[in-house]
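A single protein chain has been omitted; all remaining protein chains appear in their positions.
Moving on to chain A:
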Amino acid sequence: MSVNYSFQDHLINRQAEAEAQMLKRFEEGNYTIANPLVVYNAYLVNPLSAVICFETEEETAVTLTVLGKTVQGNISHTFPKAKKHVLPVVGLYSEYQNKVEIRAYRGETNVVTIDVPDVFDGKKVIFSMDTTPEYLQDNIILVSPAGEDLAVGFDYAGDARWHMNLPCVFDVKRLKNGNLIMGTNRVIQMPYYMSGLYEISPCGKIYKEFRLPGGYHHDEFEMEDGNLLVLTDDLRRNTVEDMCVLVDRNTGAILKTWDYKKFLNPETVSHSGSWSDHDWFHNNAVWYDKNTNSLTFSGRHVDAMVNIDFETGDLNWIIGDPAGWPQEMVDKYFFKPIGNNFEWQYEQHANVITPNGDVMCFDNHHYGHKAVEREQFLSADNSYSRGVRYRINTKDMTIEQVWQYGKDRGAEFFSPYICNVEYYNEGHYMVHSGGIAYDKDGNPSEALGAFASSQGGHLESITVEICDNKKMLELHVPGNYYRGEKLKLYSDGINLELGKGQILGQMGVTLEMDTEVPADSQGAMLPESCSARVEDEIDRFTFFSRFEKGQLVILQLEKGEEIHRYFISTTAVPFLAMCCGTFLDSDDRNTRTNINKAGLEGDYDLRVIIDDQKYETGIKIHC
């Protein structure tokens, strides 16, 4: 067979099976505190975790402590009283004989050993962590993927204590119930549009996948009622990253949709240096402000943060350099700077509304000017990035810069893409510059991560925490990371809930070509040189294959007279805003085509047209 086929069951199903086996072993054995069942990486995706199971004769609370390399490195949690204990262990060290203490309330104590291999395969994941245990305590600084480096969390000493072995990209946030929310690892369209979001415990148990017809990218936000604002697309139209939806947390249903073309005209917006007509807004953040019942969207490709009314979708205001915008919009929606040292933000990320209504963001300051001032663009070695806080007055439409961090560091802190700020309290912030790149000669580069690497350069990421203008923490790691997030591995919430996770929501119908390409069909098999393979899943499949540049390639699903055509581009696509290069192949002849099964029913023959020849694959796709 010239095309390899494999079926990968959904991760939620695989985790359910692993959990069932674990519980079966627990039921069949006689596990006590002195002799517990220890299941390493019980949910398959967090190799720095385990689950410990045992019974006690009486209902008792139990404290688990992952013993640190120093006392300050201990990570501990007390679980509610029970007789049957199925307890998640998080915060294990890589390549280490971990000791985990089990202590019953006023009772027995035991220390078990969990051997963890080098989960990073020898790869260096940190340059330095500069902080104190008093400051960071038992928090970790978690950085989420923007490239080939997967999510990892570091403690005060710079030791990795959390890791996911899946490319779950973009934002990671803690939910009010203690779970984490993050993008799935399932790409539905290149370069980085994912099937949706996982709600997941820190030990790796996935409770829900929220699937979205237009997929997920960049950011999400938990509302007070638990529902989720999610950035999405309409993948059936010509533009991307210009939609947001409100998702029901229990059912996955879409409750409300905002289409940015209803409050901005793509034809008249003022362009950033990275603008393209396809990705005209490039939405990288959403924030809900309950005080004004409004949404704020960060649009990298318009150099602006745009605020709309939650109910009506009407435009309220825009923070950004007014150059190039229509005068009637400038007069109505833009702010006039006041005060000293004011600077606009350019190609910013991660807008935040503080409790007093100030607006913060990571100002990448990429190019430092609007596209209409192209001749004044800043080069990478003259660039800087910063966290910035603006105070806005929406009555007289003035704006004042009240805080910034990072400008003085110049090019060493410059990230042309990705990054975030976090507001903890007045004067207490995180500024994560996760997109730093250097060219092969060591000069600051404005090439976005994946491209800088492929050109022989190297990537770095610097995360800083500031309290009352004093730097309290600096994490310096190799690789680019989309965002930083500080969190405790255990929460006051659930930590681990047993039972099968839920696959919610729907996949969209994948866009087809509506034009027929005539081709000779003589029954020949797809050439071995294509190295083709199919990865089939319950709700979609992915076709991987290699073609020569410039070939016309159509993937066809055929069932009698019913034919579905999907175009495969064999041209290296110059993605201008590669916020996440995780899924790019180093060989641009290799293609990856994702087809959702939504809208398809029955068994389809998979065939491939290359120029004027149609080839067989011998594979049937069941939908």
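One rule holds for everything that comes next: a contact is a pair of C-beta atoms (placed from the backbone, for glycine too) under 8 Å apart; a residue touches a chain by one contact, two chains touch by 3 or more; residues count from 1.
The criterion applied here is as follows: contacts and distances are computed from a predicted model.
**Student:** According to UniProt, what is the chain that's been left out of this complex called? Choose from "PadR family transcriptional regulator PadR", "DRTGG domain-containing protein", "Thioredoxin" or "ABC transporter permease".
**Tutor:** Going by UniProt, the chain not displayed is called "Thioredoxin".
**Student:** Which one touches the absent chain: A:G499, A:G523 or A:G550?
**Tutor:** Reading the full complex, the residue touching the unseen chain is A:G550.
**Student:** Can you tell me which of A:Y288, A:F310, A:W403 or A:F567 touches the chain that was removed from the display?
**Tutor:** A:F567
**Student:** Among A:A82, A:V517, A:I538 or A:I563, single out the residue that touches the unshown chain.
**Tutor:** Per the contact definition at the top, the residue touching the missing chain is A:V517.
**Student:** At which residues does chain A meet the chain that is not included here?
**Tutor:** Residue positions of chain A that touch the missing chain: 238, 277-278, 513-517, 547, 549-554, 567-571, 574, 611.
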